[in-house]
Structure formats: structure tokens, C-alpha cells
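So that we are looking at the same thing, I have put the structure below in C-alpha cells.
With one protein chain held back, the other chains of the complex are shown just where they sit.
Coming up: chain A.
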Amino acid sequence: MLGKMKKNYELYLLILIPVAYFAIFKYWPMYGVQIAFKDFVASKGVWGSEWVGLEHFQRFFESYNFKQIVGNTLLLSLLNLAIAFPFPIIVAIMLNQLRQQKMKKFIQTTIYAPYFISTVVLVGMLFIFLSPTSGLVNHIVTAFGHEPIMFMGEEKWFRPLYIFSSVWQETGFASVIYLAALAGIDPHLHEAAVMDGASKWHRIRHIDLPGIAPTIIVLFIMAVGNLMNVGFEKAFLMQTDLNVATSEIIPTYVYKVGIQRAEYSFSAAIGLFNSVINLILLVIVNKTTKKISGKGLF
């Protein structure tokens, strides 16, 4: 063993730098999470600050907006998962049925593009298109004789807009993965099915969907693993004083309390609460899918 290590000593030197990077930028913050259980005072440092147990968690659970913030986070994530997750699967299956390669290529190239638009520009576009005075959407609304709608200023519009913009931005990119999985399905299966007189609907149901099921499961578990961190930047940018009742989610609240008000310990506790829920969700989903399909991520 030592001989092996000696022979490859350069490789150890090489990996030392990324290991140090992870120690500093990933593990040091994990060590710092303990301030969630302490009363962090900058001059005393993480270690020297006093333990206060679960005080910050208790304060969060008892705060008047606890239910609202946790509810908003869960609702937004689950709605997003329910709508934005299946959509790329449908698009990929439909695209896969196109016979004209040029058309397929054109559509793919087009729907893929919004993925590279930054969150700032995406939300900027929402503000522009939905503006009550100059926005295109409200020009259409008023053309039908309605009053202009304050899309970015009404709480009920926050979630639909959030999800719609996710579908708009991410469908093309996500569908690429499913398309690759579809391309990997043995074409003989389709040929045989056609011989037996199976229609396109039948082939999608009995060949395509089972064929990409493993990919769907992996991506589903990964999506759930990110459920509670979903799209913080977008929610943050879409937030206005008027829609805060629906747009305040745990991460935006952590930002407000932690960075703007510098209540480090309290906000670290909220952040930790979020991570723990996330981890629990991930483990549950992984276990459940393992039971149902025999396949899990870990």
C-alpha cells in the first residue's frame, strides 16, 4: 500500500488542492452551521460564542410568519415539480415522433435557447411583458375590454408566473436528456410493434415510456433532492412589496434576516431547518422509488 502511494505521490499532491478547496468552501461552512445553536458574536468567533440550544429554532417556529413561509416554500416547490417536471418528458416524446429531421433540429435549437438567459434577464422580461401600462400581455387584456392586470403586484399571480417562466426557460434543456434516452431505445421494438399494428399512442405508452422510466426516476429523485432550494434567485428577483405574502420563501427570508439584518444565528437556524427537511425528503423519495421500481439513486 505504501509502495503504491509512493509511486503515485504526484497524484496526491495534485488532489490536495481541490481537497483543500472543499475543506475551506464546503466543510468550513458546515462546521459554521453550529452557530444555529449558539448566540453568534463576531468578536468571539464560531467556537467562542455561547450555546443557546434550540432557542433560534423555537423562535422561528413560534414566529407569526412561520406557517406562511414554510407553506409558501412547500407549495411553490411542489407545484413546480408537478408541472415543470413532466412537461419536458411530454415535449421529448412528441419531438421524438417527428419524422422530419430538419424540423426536429430547428425546434430543439429554439426551445433550448432560453436556458442560457440569466435569471435577472428572465425576471426583467416578466416585468416588461406584464407591465400594466406598456406590457404586451396587458395590451391584449385591455383589447378584450378588461382592466389591466397588475401581474407583479398581486399575490395570486406569483406562483403561476413562477411556474410558467420555469416551463418557458427549462423545458428545452431538460427534454434533451429524455431525447437521448429515447434515442437509446432499440428500434427493433418499434418495428415489431408497427408490424403488429400498434399505433403511435400505443408505442409511446408501451415502448417509449417504459424505455425512459429509469431516466425519469433518476431525474425525479434529483429534483426532489433540490426541492427546498428551488429557484431562490428567481423568487428573490420576482418579489415585490405587494406579492410578498406568496413570494416569501425560506431562502428569501434567510437572506433578509441574515444578510440584511445581520442576525446570523437566527438565519443559520432557518437555513439548517431547510436543509434538514430537504435531506429527509430526498431519503424518503429514494426509499419509496426503490421499493416501487427497485431502482434508487443510492
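Quick note on the criterion: a contact is a pair of C-beta atoms (placed from the backbone, for glycine too) under 8 Å apart; a residue touches a chain by one contact, two chains touch by 3 or more; residues count from 1.
Here, contacts and distances are computed from a predicted model.
The UniProt record for the undisplayed chain lists the protein name "L-arabinose transport system permease protein AraQ", from the options "L-serine deaminase", "L-arabinose transport system permease protein AraQ", "(2Fe-2S)-binding protein" or "Ring-1,2-phenylacetyl-CoA epoxidase subunit PaaC".
For the chain missing from the display, the contacting residue among A:M125, A:M150 or A:L242 is A:M125, taking the whole complex into account. Touch with the chain omitted from the figure is made, among A:A84, A:I207, A:L272 or A:V285, by A:L272. For the options A:L98, A:A245 or A:I292, the residue in contact with the chain missing from this view is A:L98. Of the residues in chain A, those that touch the hidden partner chain are 1, 4-5, 7-8, 10-12, 14-15, 17-19, 21-22, 24-33, 35, 46, 91, 94-95, 97-98, 107, 109-114, 116-121, 123-125, 127-129, 131, 133-134, 136, 139, 143, 168, 171-173, 176-177, 180, 190-191, 194, 197, 199-201, 215, 218-219, 222, 225, 232-233, 236-237, 251, 254-255, 258-259, 264, 267-268, 271-272, 274-275, 279, 282, 297.
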